[in-house]
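Every protein chain of the complex appears in place save one, which is left out.
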Amino acid sequence: MKALVLERKHELSLRDIDLPLAVGPTDVRIRIDTVGVCGSDVHYYTHGRIGSFVVEAPMVLGHEAAGTVIETGRAVTSLKVGDRVCMEPGIPDLSSRASKLGLYNVDPSVVFWATPPIHGVLTPEVVHPAVFTFKLPDNVSFAEAAMVEPFPVGLQAAVRAIIQPGDTAVVTGAGPIGIMAALAALAGGCSRVIVSDLMPEKLAIAGRYPGVSTVNVRGQNLAEAVAAATDGWGADVVFEASGRRRPIMGSRRCCAPEAASC
Amino acid sequence: MKALVLERKHELSLRDIDLPLAVGPTDVRIRIDTVGVCGSDVHYYTHGRIGSFVVEAPMVLGHEAAGTVIETGRAVTSLKVGDRVCMEPGIPDLSSRASKLGLYNVDPSVVFWATPPIHGVLTPEVVHPAVFTFKLPDNVSFAEAAMVEPFPVGLQAAVRAIIQPGDTAVVTGAGPIGIMAALAALAGGCSRVIVSDLMPEKLAIAGRYPGVSTVNVRGQNLAEAVAAATDGWGADVVFEASGRRRPIMGSRRCCAPEAASC
Amino acid sequence: MKALVLERKHELSLRDIDLPLAVGPTDVRIRIDTVGVCGSDVHYYTHGRIGSFVVEAPMVLGHEAAGTVIETGRAVTSLKVGDRVCMEPGIPDLSSRASKLGLYNVDPSVVFWATPPIHGVLTPEVVHPAVFTFKLPDNVSFAEAAMVEPFPVGLQAAVRAIIQPGDTAVVTGAGPIGIMAALAALAGGCSRVIVSDLMPEKLAIAGRYPGVSTVNVRGQNLAEAVAAATDGWGADVVFEASGRRRPIMGSRRCCAPEAASC
Partner (left out) sequence: MKALVLERKHELSLRDIDLPLAVGPTDVRIRIDTVGVCGSDVHYYTHGRIGSFVVEAPMVLGHEAAGTVIETGRAVTSLKVGDRVCMEPGIPDLSSRASKLGLYNVDPSVVFWATPPIHGVLTPEVVHPAVFTFKLPDNVSFAEAAMVEPFPVGLQAAVRAIIQPGDTAVVTGAGPIGIMAALAALAGGCSRVIVSDLMPEKLAIAGRYPGVSTVNVRGQNLAEAVAAATDGWGADVVFEASGRRRPIMGSRRCCAPEAASC
C-alpha cells in the first residue's frame, strides 16, 4: 500500500510499504479521507526524534485521521460499512492499571500511531479497533473530525480546570493547541477567553471565534490587558500553550486571587 | 412612602408605610424600576407563612429587584448616581462562620427582603449596602436584572453538579427555577438539556431556548425519552425542580451509570 | 465440586455442582479461604429475587471472597502460585463505554458473582481473571480481605463527598455498609464521625473505632446531638446507610449550611 514514509530525518517518500491489514473480529477497516499534520510529525521529520522516541527505521507519519468504514470484523456491532468515522490514534491496554482508573489516554503501554516504531495513517486505508473508532454526526466534516485528536488536549485542560460558569480564561499561545484550549474553555463555561501570542497571523485566527479576544504581547503587556478587562481582578483560569519560559513564569501575574493562591 | 403591603393572609393594599431610608456611609439609595414576583411572595399572600416564617404584621412584598442609584453614602466608591443596578435581597453578617467560608448566601443570620419581619421592595425606593448592589452592563435590561436573584438558584446547582463540557442534563420541572437551571446548565458546559413538565404552556417557554428540548410526562415516559436521546446511556446530570414526589423518585432512571452510582 | 447452592427460595444445599474451571491464559485459579455473606445473599435466600434479578435455577451463593492462587494462566505475570489474594466479584466488559470512562464498577454489562444466573464462590475453588485478582499485603488477613468488596461502597461514597480535612461526618445506619462508610470517611480526612442507629448491638460495634461516636435515635434526637457536637453548625457530610425513610428525610437537619444548600 502507498504511504507517506519518513525514511529518516529530513527524508520523506511517497511509496509502497507493507502494512498489516488483517481485520480481526473486533476491528474495522477504514478508507482514510483526511489526516492532520501534528507538531510531532514535523518534529520527527526535522529532528528524527522526540525525547526517547527515535526514528530508527522507515515510519509512516500521521495520526489525526478521519474516513469511512469499508469493512467490519464479525463481532463489531457499533459500526457498519459506509459509516463516516474518526479514530483515537492510541490503543491502550484496557486491562492496565491506568485504563481501569479511567485514564487509558495516559496508559504507559499505549500503542500510538506515528510514534516510533508504530506506523501512522498517511495511507489510503487503516485497520483499527472498533472501540476506538467513532461515528461522526452528519454535521461534522472529515476535516473537523481529523481534529478530534488535538481537541481533547484542550478539553482535558478545560475539564481539569474546574471552570465555573462565567469565568474569564487566558490562553498563552495561539497555535492549534492554544486555540483548542480557548474553544474548550468556552465550551466548558467560560464567558470569554483572552489569547496571547507574538504572531499576528495566529492571533487573527484565534480572534475569529466569538468570545475570544487577543493580545499581541509584542506590543501589549498581557497582565495589564487582563487587569483592564477584569476590573483589576485577573483571570479565573490560565492555560499555558506556548511552551515558552516567559509565559510560564508570567502567567501568575494574570491570575485572580483564588488562582494565584495555588 | 407608598408600597405594596401584605396586611395579612389574602389581603394586599397599596398604601403609605414608614420605611427606613437613611443612607449610611456604605449604602446607596435606589429608585426601583422592576420587581419580580417570587413563589415566596405568592406563598405569603396565600398561606401567610412559609415554614417557621409567619406574617404577623403588615409586610411589604418583593425581593427580585433592579433600579437606578439616586444617592450614595460618603464611603461608597464602587457606584455613582445614575448607575443602573440590581441587588442581592439578602444581607448576611460578613463576619459569620458561613460568610468567612464563602457561603454568605446561606448565612443563618441573613436579613432577607420580604421574609417576615423584614420588608421587601415593592416600593418606589430602597436603601441597600453598596457591596450587595451591582452595576448592570448596558445590554442587560431592568427586567432581566430583576431575575438576578432566581437565576443563581440554577447557577448554584450547575456549579455543584461539576458539569463536564458536552454533558446532557435533565431538568424535571419547567417553572422559573427549572428554566433557570436549564439555562445555567447550558452556560456551565452542557451541550443539551431535556426539560420535563406536565403543562404545555411551561414547556413551550422552556423549549424556546436553543439547546433545550422538552418532554411532556403526561404523554411520554421521561426515562425512555432520555434513553432514546442518549443511545441508552442516560443523562450525565439531573436537576430536580418540580418539588414533586414522582420526579424525585424517578430521576435515577434518567441517569447515566456514573450518576446512578451516587 | 461441592458448593453452597441456593436451590430455590428458602432452600439451601451443600452439594456437588458443575462449575467451569478451565484456566484461560489471563486467568488464575484460587483456593477459597473466606467468603463474606452479603445482604444480597440473604435476600436471594429469603425472597428469591432482588428487583429484576430472579433466582430461576439453582445458584451458588457468595461474592465477598479471599483465598490463595493455586494455578496461573500462561499470560499472567502479576500473580504467582501461593499468592494470598482477594477478588473483585464483578467482571465488566473493559471496552464498554462505562469502562472507558473509568466506571467499570457500574458497567451495565458486568458479570457479577451470585447474581442470577451467575454462580457465586461459596465453593472450594474459583477461576477468575488476574486483572480483577489482587495480592494481599502480609498484614491483611483473609477475613479482612473478604471485606474488600463491601468496603468500596463506603469508600466510593467518601470519595464522591469531596471531604475536606477535619470535616465532621454523620452516618445514618450502623450496619456493615454504615460502618464501612464511617471508616472510609475517617480514612478520607474526617476528624470524627457520628453514627446513628436504633440497635445498641450495632452501635456498640461502630463505637469501638477511634473517631466514631454513636447516637441511638430511639432515645436521642440526631439533629440535636449533631448540633451539640458542632457548636450548632451541623455536619459537613452526611452518609445515609439505613435505607429507611425517616433518616433520608431528616438528614438535612444534620447538615451544616454549605451542605444544606445542595
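Per-chain residue numbering starts at 1, and chain names A, B and C are given in the order in which the chains are listed.
The rule is short, and it goes like this: a residue touches a chain if its C-beta (ideal position, glycine included) is under 8 Å from a C-beta of that chain, and two chains touch if they have at least 3 such contacts.
No experiment lies behind these values; they were computed from the predicted model shown.
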{"item": "Touched by the hidden chain, restricted to displayed chains", "value": "A, B, C"}
{"item": "Listed residues C:184, C:203 or C:256, member touching the removed chain", "value": "C:184"}
{"item": "Per the touch definition above, residue among C:23, C:37 or C:155 touching the missing chain", "value": "C:155"}
{"item": "Hidden partner chain, touching residue among A:101, A:143 or A:199", "value": "A:101"}
{"item": "Interface residues of subunit B (partner: the chain not displayed)", "value": "26, 94-95, 99-104, 129, 131"}
{"item": "Residues belonging to subunit C that touch the chain removed from view", "value": "155, 158-159, 162-166, 184, 187-189, 191"}
{"item": "Hidden partner interface residues of subunit A, rising order", "value": "97-98, 101, 103, 105-108, 156, 160, 233, 257-258, 260-262"}
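By definition in this document, only the chains that are shown with their structure count from here on.
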{"item": "Intersection of the contact lists for subunit A and subunit B", "value": "C"}
{"item": "Distance between chain centroids, defined by C-alpha means - subunit B, subunit C (Å)", "value": "40"}
